[in-house]
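Heads up, one of the protein chains got dropped from this complex, but the rest are sitting where they should.
Going by the order they are written in, the chains are A, B and C; count residues from 1 in each one.
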Amino acid sequence: MDTPAGHDGSSLTAAAHAERQPASAGAPRVVVAGATGFAGALAADLLWRHPGFELVAVTGRSEVGRRLCDVYPRYRVPLALAELDVPSLAGIDAAIVAYPHGAAAPTVGAFRDLGARVIDLSADFRLGSLATYEKWYGTHPRPDLLDQAVYGLTELHRERIAAATIVANPGCYPTAALLGLSPLARAGLIADVVIDAKQGISGAGRTYDDTTHLSAAGENILPYKVAAHRHTPEIEEQLARLGADLRVQFQAHLVPLDQGELASCYVTPTRAVAQAELDELFAAAYAQEPFVEVASVPPGTRDVMATNLCRVFAASDSHTGKLVLLAAIDNLWKGTSSQAIQNLNLMFGQPEAAGLS
Amino acid sequence: MDTPAGHDGSSLTAAAHAERQPASAGAPRVVVAGATGFAGALAADLLWRHPGFELVAVTGRSEVGRRLCDVYPRYRVPLALAELDVPSLAGIDAAIVAYPHGAAAPTVGAFRDLGARVIDLSADFRLGSLATYEKWYGTHPRPDLLDQAVYGLTELHRERIAAATIVANPGCYPTAALLGLSPLARAGLIADVVIDAKQGISGAGRTYDDTTHLSAAGENILPYKVAAHRHTPEIEEQLARLGADLRVQFQAHLVPLDQGELASCYVTPTRAVAQAELDELFAAAYAQEPFVEVASVPPGTRDVMATNLCRVFAASDSHTGKLVLLAAIDNLWKGTSSQAIQNLNLMFGQPEAAGLS
Amino acid sequence: MDTPAGHDGSSLTAAAHAERQPASAGAPRVVVAGATGFAGALAADLLWRHPGFELVAVTGRSEVGRRLCDVYPRYRVPLALAELDVPSLAGIDAAIVAYPHGAAAPTVGAFRDLGARVIDLSADFRLGSLATYEKWYGTHPRPDLLDQAVYGLTELHRERIAAATIVANPGCYPTAALLGLSPLARAGLIADVVIDAKQGISGAGRTYDDTTHLSAAGENILPYKVAAHRHTPEIEEQLARLGADLRVQFQAHLVPLDQGELASCYVTPTRAVAQAELDELFAAAYAQEPFVEVASVPPGTRDVMATNLCRVFAASDSHTGKLVLLAAIDNLWKGTSSQAIQNLNLMFGQPEAAGLS
Partner (left out) sequence: MDTPAGHDGSSLTAAAHAERQPASAGAPRVVVAGATGFAGALAADLLWRHPGFELVAVTGRSEVGRRLCDVYPRYRVPLALAELDVPSLAGIDAAIVAYPHGAAAPTVGAFRDLGARVIDLSADFRLGSLATYEKWYGTHPRPDLLDQAVYGLTELHRERIAAATIVANPGCYPTAALLGLSPLARAGLIADVVIDAKQGISGAGRTYDDTTHLSAAGENILPYKVAAHRHTPEIEEQLARLGADLRVQFQAHLVPLDQGELASCYVTPTRAVAQAELDELFAAAYAQEPFVEVASVPPGTRDVMATNLCRVFAASDSHTGKLVLLAAIDNLWKGTSSQAIQNLNLMFGQPEAAGLS
């Protein structure tokens, strides 16, 4: 055996700036806080290439001084990572906060104090119920801000997101599950549901351990957090708002790929639902959605890799009477960072698909 | 792009025979019919290294004349593949038939006519109900033999398998699902069940298409055969025999690894079941089973790769009242070929674990 | 085991057209012949999203009538595949021909007869020497056209490509190797060279066999075509044109990923070359190249995945006196299809990077 030196990324002689589409003059100025993680880094890359925003800073404690394009060679962002110093960022228009749960809220608050609009990628502002939050995550650092936050699943809350000062970007599992289930929830058709979700290893984040090492994650299918997943209340709260007040059975699994997520949802309906009715329901729900496609064959996650798309498939099982909903996304894109950009577009009056195709 | 020449396997100067543990004199003589497929090839390899059986022939139409160790370089079986000619095999004691569904039954019958005992890896003799078989697979070629067949899930039918002339080796999905569910079925605890199964690409067999090419299967999670899977009746029949007469919701997915399978089963119980009761139930069910382990943490399929083991994990979800059963196997080993050897051991009075550890 | 039904791709209710950036009026009209293969499909996808070309037809015998977005769900091209019927395509401005070696030349000729300019992805027009071609590929179907063809490694022949009627797009191995070696060849520094190339499975194309099945290609490193690779003469011819007339040792390997290629080149120099001189040589060679980056750390292929970039790294080994040149590309992008678009841009006066970032 032999330990390779760390892969320190690439200092490029070619000017990475050259690849950037110039942001138009007067474009909103955006900061990504926590750009060393997978989610923040992708958000920064998307903003860097975005014609309608100016990425003015990226922060991240663990790699201060290194350029983002050296930490993540496949992203072309030549900005150097800085320690977060919120006051020095006065004048920015927006911030994307990619911090861990609990750590995010104070930073969100600091940006709000500057007057910036914020998209928070953590769970800190996703739950309407403070009690539920504190059950899963401990004391909330900024409960005073909960009222400002809008849940950022674009397809469910487009108008409110456009006007929000804080957008709580959804978890990737809730994103897929809710895009699969919301048409049924709105129609009052869900009596019971089991959600079996599978995700690539990027979903574990830039965490180095026995779940992410290729020699452990490769050739493996690994269920985790059985009967105790923190995404359950987020899904239940959103379904309840749509009229489906029930407890959901949710189970997550890691499978050996990088980016990709499939939520397989098994619904016991409140009444018999024929395939034709199901087809109509989904066609109607998503006919106008630019980033949700109703597929006629079961969707593979590869089909939506590195896109903001969600592909959903709905089947009525005549043998059991149950409904099977399959929703495929890229967990890092629509599940996290590109959905954040989709929301940012809405918040600043840009075309919803700007910078995402 | 550039197309490599086919990888034709390896003719070895080192005598592959040398690696073989010599079968004892008078060991039962066994044939593997259909050894060019993944399942038959592994069965042949296990028999070749088995101290208690003599592998006398391997057959396979598509590779006649090539040695099995050249077709599958990682298996060390130097026998050349022959066209199947059943009469020429008079005197053999047993055959493992690894043919596609429908094609298997006539071959099974031919071996039975020779007096050999047969393990059939196909679905042809798995279902007790001829009507159910014909609904899914068409006309049965040898319905007269159905009475002789015993369903070969070792842990459920050990005694009958030992005495059987035809063993219908289970499908890999039913193997995992039934090992996860049978303790509950016997205890009358299953009111409803959803089975979400994930499997590596070896499960698709030596089939070359868009589901097996690494450039399609890699970085993908692919659900298939939605609301219409042929393994459902096999699972339902076995559960019914255990006292759980219900319709199961079953969904299969391909994930990017070679060998490994996880069945995630979500049971709505007939009454509340506490974790302690569940633990006792599974401990009791599998305490004496050499190849089923009750795990205290969620099992990954990597943990059982290339073994005859099944690891099961049972959790009672206090939030929903449902039970979560996770069963991990190697789809090619316990799911197919090593279970066949386990059964063959029983049929010929060998230690159940012979040749499997 | 259980064979999934073929994954037939996805008919989308969402109008895939909506995603397309509209080609400007009067944009050159382009056909992709052979769009069912990996190379042709990606070329079609790049053209579909290209602001400066209009993709008017995609052809492919094996999937006639299916939309390209159903055959390749991750590409959003809704055009249906047609049988190639060259006369019916009169009026087109250009064709990309993605046919196998030998089959390509007649089709290239037919398009030339229409007056279209052609980029040929096969080897048919890559070699200047007819004798060398016929040694490796048999009788050339259209030797009369050889004079028109320009070798399409953009960085070597930019001006001639811009004026060419036939561009012979390079093989992916020569692309990486020549970008690594050409600065040395021009400087007269190569006395001897060994090229060890590694490539993902997409390099084997949409071929279904024991080299591409995930259960054979996964967890494998497979050398192929030892001491007899058809890319050798292509590399040697180009090096000779740069002044390095020598025989190259070339060896290819398949490794378990989808898209990615690394050429590791070991040069015995004609004289001692210090690191500083090497750095200057490469900096000068590529300072103005938009798609070649001189890296300061060894490049991984992941860094250039799904881009038209080549990252090169040059080291002088003081222990041996040899030079180590590493060149990383995406074999399907810069190695094949995106380089074809780069060339097409040049041929039609578009910005070289149009449609590629």
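Just so we're on the same page, a contact is a pair of C-beta atoms (placed from the backbone, for glycine too) under 8 Å apart; a residue touches a chain by one contact, two chains touch by 3 or more.
The structure displayed is predicted, hence computed values, not measured ones.
Q: Give the residue, chosen from A:A35, A:L127 or A:I201, that touches the chain omitted from the document.
A: A:I201
Q: Write down which of C:V30, C:A123, C:V248 or C:L281 is the residue touching the left-out chain.
A: C:V248
Q: For the chain not shown, which residue from C:A25, C:A131, C:V226 or C:A276 touches it across the whole complex?
A: Of the candidates C:A25, C:A131, C:V226 or C:A276, C:V226 is in touch with the missing chain.
Q: Going by the contact rule already stated, which one of C:G300, C:G335 or C:G355 would touch the omitted chain in the full complex?
A: Spelled out, the listed residue whose C-beta touches the missing chain is C:G300.
Q: If the missing chain were put back, which residues of subunit B would it touch?
A: Counting over the whole complex, subunit B touches the hidden chain at residues 7-14, 18-19, 21, 49, 73-74, 218-219, 283, 286-287, 289-290, 292-300, 302-306, 311, 353, 357.
Q: Which parts of subunit C are in contact with the chain that was left out?
A: On the side of subunit C, residues 192, 194, 196, 198, 200, 216, 218-224, 226-227, 232, 247-249, 251, 253, 255-262, 264, 266, 268, 298-302, 305, 313, 315-320, 322, 324, 326, 328 touch the unshown chain.
Q: Even though one chain is hidden, which residues of subunit A still touch it in the full complex?
A: 1-7, 37-39, 121, 171-173, 199-219, 222, 224-225, 230-231, 252, 254, 256-259, 331-332, 335-336
Simple rule for what comes next: only the chains that are shown with their structure count from here on.
Q: Quick one: report the Å distance separating subunit A from subunit C, using the average Cα coordinate of each chain.
A: Using C-alpha averages as centres, the distance is 35 Å.
Q: When the centre of a chain is set as the mean of its C-alpha atoms, what distance in Å lies between subunit A and subunit B?
A: 39
Q: When the C-alpha atoms of subunit B and subunit C are each averaged to a single point, how far apart are the two points in Å?
A: 43
Q: So which stretches of subunit C touch two or more other chains?
A: Within subunit C, the residues that touch at least two other chains are 7, 218-219.
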